[in-house]
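Here the structure is laid out as structure tokens; the discussion comes afterwards.
With one protein chain held back, the other chains of the complex are shown just where they sit.
In order of appearance the chains are A, B, C, D and E, and numbering begins at 1 in each one.
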Amino acid sequence: MSTFERTHPAPLLPLLYEPMVRRALEEDLGRAGDLTTDSVVPPGATARAALVTRQLGCVAGLEVGLSAFTMLDPSISITRTTRDGHMVAPGDSLAVIVGAARTILSGERVCLNLLGRLCGIATTARAAVEAVRGTHARITGTRKTTPGLRIVEKYAKRVGGALNHRFGLDDGVLIKDNHIVAAGGLKPAVLRARAAAGHMVKIEVEVDTLEQLDEALTLPIDAVLLDNMPPDMLREAVRRVDGRVITEASGGITPDTVAEVAATGVDMISLGWLTHSVPVLDIGLDFDPTGTRKPPSGLD
Amino acid sequence: MSTFERTHPAPLLPLLYEPMVRRALEEDLGRAGDLTTDSVVPPGATARAALVTRQLGCVAGLEVGLSAFTMLDPSISITRTTRDGHMVAPGDSLAVIVGAARTILSGERVCLNLLGRLCGIATTARAAVEAVRGTHARITGTRKTTPGLRIVEKYAKRVGGALNHRFGLDDGVLIKDNHIVAAGGLKPAVLRARAAAGHMVKIEVEVDTLEQLDEALTLPIDAVLLDNMPPDMLREAVRRVDGRVITEASGGITPDTVAEVAATGVDMISLGWLTHSVPVLDIGLDFDPTGTRKPPSGLD
Amino acid sequence: MSTFERTHPAPLLPLLYEPMVRRALEEDLGRAGDLTTDSVVPPGATARAALVTRQLGCVAGLEVGLSAFTMLDPSISITRTTRDGHMVAPGDSLAVIVGAARTILSGERVCLNLLGRLCGIATTARAAVEAVRGTHARITGTRKTTPGLRIVEKYAKRVGGALNHRFGLDDGVLIKDNHIVAAGGLKPAVLRARAAAGHMVKIEVEVDTLEQLDEALTLPIDAVLLDNMPPDMLREAVRRVDGRVITEASGGITPDTVAEVAATGVDMISLGWLTHSVPVLDIGLDFDPTGTRKPPSGLD
Amino acid sequence: MSTFERTHPAPLLPLLYEPMVRRALEEDLGRAGDLTTDSVVPPGATARAALVTRQLGCVAGLEVGLSAFTMLDPSISITRTTRDGHMVAPGDSLAVIVGAARTILSGERVCLNLLGRLCGIATTARAAVEAVRGTHARITGTRKTTPGLRIVEKYAKRVGGALNHRFGLDDGVLIKDNHIVAAGGLKPAVLRARAAAGHMVKIEVEVDTLEQLDEALTLPIDAVLLDNMPPDMLREAVRRVDGRVITEASGGITPDTVAEVAATGVDMISLGWLTHSVPVLDIGLDFDPTGTRKPPSGLD
Amino acid sequence: MSTFERTHPAPLLPLLYEPMVRRALEEDLGRAGDLTTDSVVPPGATARAALVTRQLGCVAGLEVGLSAFTMLDPSISITRTTRDGHMVAPGDSLAVIVGAARTILSGERVCLNLLGRLCGIATTARAAVEAVRGTHARITGTRKTTPGLRIVEKYAKRVGGALNHRFGLDDGVLIKDNHIVAAGGLKPAVLRARAAAGHMVKIEVEVDTLEQLDEALTLPIDAVLLDNMPPDMLREAVRRVDGRVITEASGGITPDTVAEVAATGVDMISLGWLTHSVPVLDIGLDFDPTGTRKPPSGLD
Partner (left out) sequence: MSTFERTHPAPLLPLLYEPMVRRALEEDLGRAGDLTTDSVVPPGATARAALVTRQLGCVAGLEVGLSAFTMLDPSISITRTTRDGHMVAPGDSLAVIVGAARTILSGERVCLNLLGRLCGIATTARAAVEAVRGTHARITGTRKTTPGLRIVEKYAKRVGGALNHRFGLDDGVLIKDNHIVAAGGLKPAVLRARAAAGHMVKIEVEVDTLEQLDEALTLPIDAVLLDNMPPDMLREAVRRVDGRVITEASGGITPDTVAEVAATGVDMISLGWLTHSVPVLDIGLDFDPTGTRKPPSGLD
């Protein structure tokens, strides 16, 4: 099997992201549209512009971002010079857009806001994946995504090489401390979840201590989330689990400590900052009338 | 006149943010709802929980975040212990929520995703405002907001003490380099915009050099955006403008340089990172059955 | 642990079904509203009416159906005389509605269309569950639901005692014959899915023959769907699986054969007809001015 | 005049059904899309598949169902081998779909859920129409349709040869027993409706007895709904009406009794089970790489 | 039977108009809300304001307009001083609104835009009804309504005493000249419509000449629309029809000629200008801190 699945997940269906892009365009155009462009730029003017990165990063969401232009004007012409999952270096173009100057100027900000964010997430995810290369651990995310953007942010994490955790409260059972309190104990919590869940639903339990872990391992669960454990405790937890369930480290892990956590032997490391605090990748739209824009560097 | 307008803008109308919160809840609950809570937590169980910050920061969007609970369950009871515009210190609670344990657990993540982001923006904005205190400069933002969240993110910037720039392409004219190229020069661009714009619309022009500035000052404009100018050039630009139009510094300004920029005498400093790359404020939901949660520290 | 989870799943959140009920009301009221009621019934007239079943069945979706009235008129008063998961016999009332006669008449059909369908599904599911009582097998459904009603129909199946299969294409991997063809074999299909899927995602594989089953058992899967196998082959399949993965029988199973299938020892039996061809439960709305309606029979 | 109007109503406008199909696709794809197909099927793989019926039935909603594929992927290629209103026999194909294997697999279930239901309704309607052939009676439906699907279900009834009753509460007046009670009598009910209704609105009155019928015939009505009357009473009712208004039989009519009811001479017979309890037509999607699929049998 | 149905149709269900009012509020508040009020008016300020008419007119849509305030702020307090269908004279108040000054100021324009238009329509309709008083003719409208406002505009016509024609293309058959051309003649057009239409659907035919009328009267129709006929021709048409079908005059009728048309004996007169060119009723919102506003004049 090739490795394409890892860095190149299947492209997102436009049906899934178009309503979000439409809302973003409506949000930016308001009721009066682009006052500046509409009054300043002659109606017949055409332009050639390139999406150009100012930073090294991993491309993600290129089609999502470009749809801002095609939704405004289906006649716009776009040449992709890279694709999701590839790396780009400062000065590289991601795509060249040719068509009505008004369309390009009016769609620019929405395209860049989407693209910058999704590339930022993929770039961050990829860095985390690189940091744990050579270990057994896989990087995963959380539900700490931007409200309204979960579909595309989860996709961007995948592009960066991370795997996805639950997409929502409805596609997996994750029993946390507050659930255990409310249920009156770990055992009734797990047993109730097992009785109610369909056979395609996995159950993960959050544990804070090794004692809780030992209790969890007596119950019909699929995974344990080892919360806020220091490396030594993680290593001991992995030893006790001994492959019977999936182990996931979570809580307080930073870019500096992720490699150390991975070295403990855990299966999964979940990182909230892949989505909740990620800086955008600095991408701009450069008018490029002569088409002399530097081609992409061919990194991957 | 008191200063309340500065740090305490009028509360956002729920009509303006409820559809976005509803989408966030639908995004998290999916089709099956909260599998864990629904199966594990007894239907009659009640709980008391507090929104607690782990970091020092400025509160913003408290009502936006709390609406996640009340939309799920109008019978939930909420006691606010602070409000938008106030500072909170690690361990402070923002609100106490009492009601069905299921509601609290199912609404938690949407509330925190919204609240953490908006508090993060306000906190960052406030830091920038503090950094320029004592100068003439006011902090403003950009349209580099999260797609779908512009209303609430612009609000959070205001809560942090910044002013708002355009909300979209339709409530002001901002003529940038690409517009000037497409229009065939600065003068025709400004004159066309002035002819087309209503009398309530302001016109701002982006200039990169002092020569462009001089040309701009001969035209009927309201503001100049001084793009990517070093402090000395900014100071000279302010001197040349001499109060005739509003001056705005933009481009490449960092938290480290913002004070230096402010010292040049510009009227406005616009900062894209207030929204596009801001880390969330780390806020959690703590179950607090005995109600012994530390009261807020009373910072402001 | 009590058995309440089985027959009484957590109530559906109104947030999840209200948009669908609103669409149903808009669909029935059109642009002009209820011509008959609006012209014939005096504005101040009040009424008392009962939802009464004409058939023996299992209640499901009572709140969904009743929301048709409260959405039209929040002042309507409703007394529930049973609840989801309970059985009702011919003549039993499910709820008594008191308020404006116009509201009751205008909301009647939408309420009954929803309630009849959901009770029909729960009743059918419960019959299937009863048919396999005493065996190891659990009943589950499919994605053969009515477009737009998946949330409520999946809920109704749960109310009837069945478990739920996938809610959509996105919350589990189910590799069918066409996937295997497209992937070039069962092994690459499973390995690709395993590499791409998050750790909370289960993988099920459809097999038609015992040879396919043997191959599947060499791969990292969680469940096998034994498609269109006669009872003897199912029994042999269960023997070969020997508890290593979950077994699910599917295809061509009828109410007459479900018990025989259950006797083969399979873990799950999935039945498409629980949703795609289920008759409604015949429920009517009877005006009952004197309140002498027979109380529910107390079945469960 | 040809008979095409009867069995071949005008095709539904996509504008009227596309939002419903879009919701169905969103419902099935959720947030993560088709996990199985996306990970298992190579991106460039193409396929050829046929929609094939396993049962004898009347085609309806072919375009509605196929739109599930074209909405996902406008480049998909479709060859229709039959059309709405035609009969198909087991093994007949309805359409052949060629294009990206991912699209075909991801859209399959939504297409089949829609198509199976609509063909089921048309088939049932056609059987009822056949059952009364040779009599004066026409078959009509009711508002007992699936919430959200009224437009397409009413269309499918028409395809099967039935006529449509009201589409909602707003396109006709139907005065039932509860309206009469609330209005204080049949006469005031009819007179109020006549005074309020526009000149394009018909008024029908439900009667349970011959005495009520006699009273109704003294009033300015257009039709009478003869509710739950045995054949002899229906025959007498038809005699008394003597063509002055339209007669409609309703209530408790089964496939076994519909011919007997038709023989009484009533104009219309309304059947709720055409939509509320109809089994789907069993249609599948067969991959058919060699294109050797049996052509349709040419029934009509 | 009282006459209340004529001038006081049943109140519109909020479910039918609330989405439209919500869109109107979103349209006016945009992304930033009410900049003026939010910055100028102190948060705790309360106010008392009255909706006051500057012109004589018929009230319609009072609840529709007032919902602009209650949607913004459910705590607002409203006292109605008149109701739909009543006349008001210059200076009369329609309602008094007490509550947060911000709410009143922010909702004012949307309320007035809706209310002024609907009262304008009702006032115009009432004048037309008055103009034909004493004749047999009833006033009706057309589908020439404002896009998006048909529900409320049709309602306002009813409040003014007119009856409604079709609400859309789907609740009646109206065969016009272009249909006849496309169908190849009047007879095939009528017969096809009769074959396809349900038994609750009426058929009206537009005729321009008495010869067309004679042909139409040989066919199974319910009404004739006598288009652009001068009074003498209308009178002759009415004579020829002799009560067999409903007669409707249409086309080129002005406020000056409507009485003359009515005198010809036609049953219905349809007037497009009731909705497409009606001036608003001039209504304002007056702050009225002392509550000394003149009470309504008691006209009806």
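In this text, a contact is a pair of C-beta atoms (placed from the backbone, for glycine too) under 8 Å apart; a residue touches a chain by one contact, two chains touch by 3 or more.
A quick note: this is a predicted structure, and the numbers were derived from the prediction, not measured.
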| item | value |
| --- | --- |
| Selected from B:A196, B:L219 or B:M233 as touching the chain missing from the view | B:A196 |
| Residue of E:V159, E:A193, E:A216 or E:V238 in touch with the missing chain, whole complex considered | E:A193 |
| Absent-chain contact - pick from E:D84, E:D171 or E:D222 | E:D171 |
| Contacts of subunit B with the absent chain, listed as residue ranges | 1, 5-6, 9, 138, 140, 158, 163-167, 170-172, 174, 188, 191-192, 195-202, 204, 222-223, 246, 248, 267-268 |
| Contact set of subunit E toward the excluded chain (per top definition) | 20-21, 23-24, 27-42, 45, 47, 49, 101, 105-106, 109-110, 112-114, 116-117, 120, 143-151, 167-179, 181-183, 188-189, 192-193, 195-197, 201, 273, 276-280, 285, 287 |
| Residues of subunit A in contact with the chain not shown | 22, 25-26, 29-33, 37-39, 43, 71-72, 102, 106 |
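What we mean here is this: only the chains that are shown with their structure count from here on.
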| item | value |
| --- | --- |
| Chains in simultaneous contact with subunit B and subunit C | A, D, E |
| Centroid comparison with subunit E (C-alpha atoms), farthest chain | A |
| Rounded Å distance, subunit B centre to subunit D centre (Cα mean) | 52 |
| Subunit A-subunit B separation of Cα centroids, rounded to whole Å | 23 |
| Set of subunit D residues in contact with two or more other chains | 27, 29-33, 37-39, 106, 167, 170-172, 174, 188, 192, 195-197, 201 |
| Arrangement of touching chains [line / ring / star / complete / other] | complete |
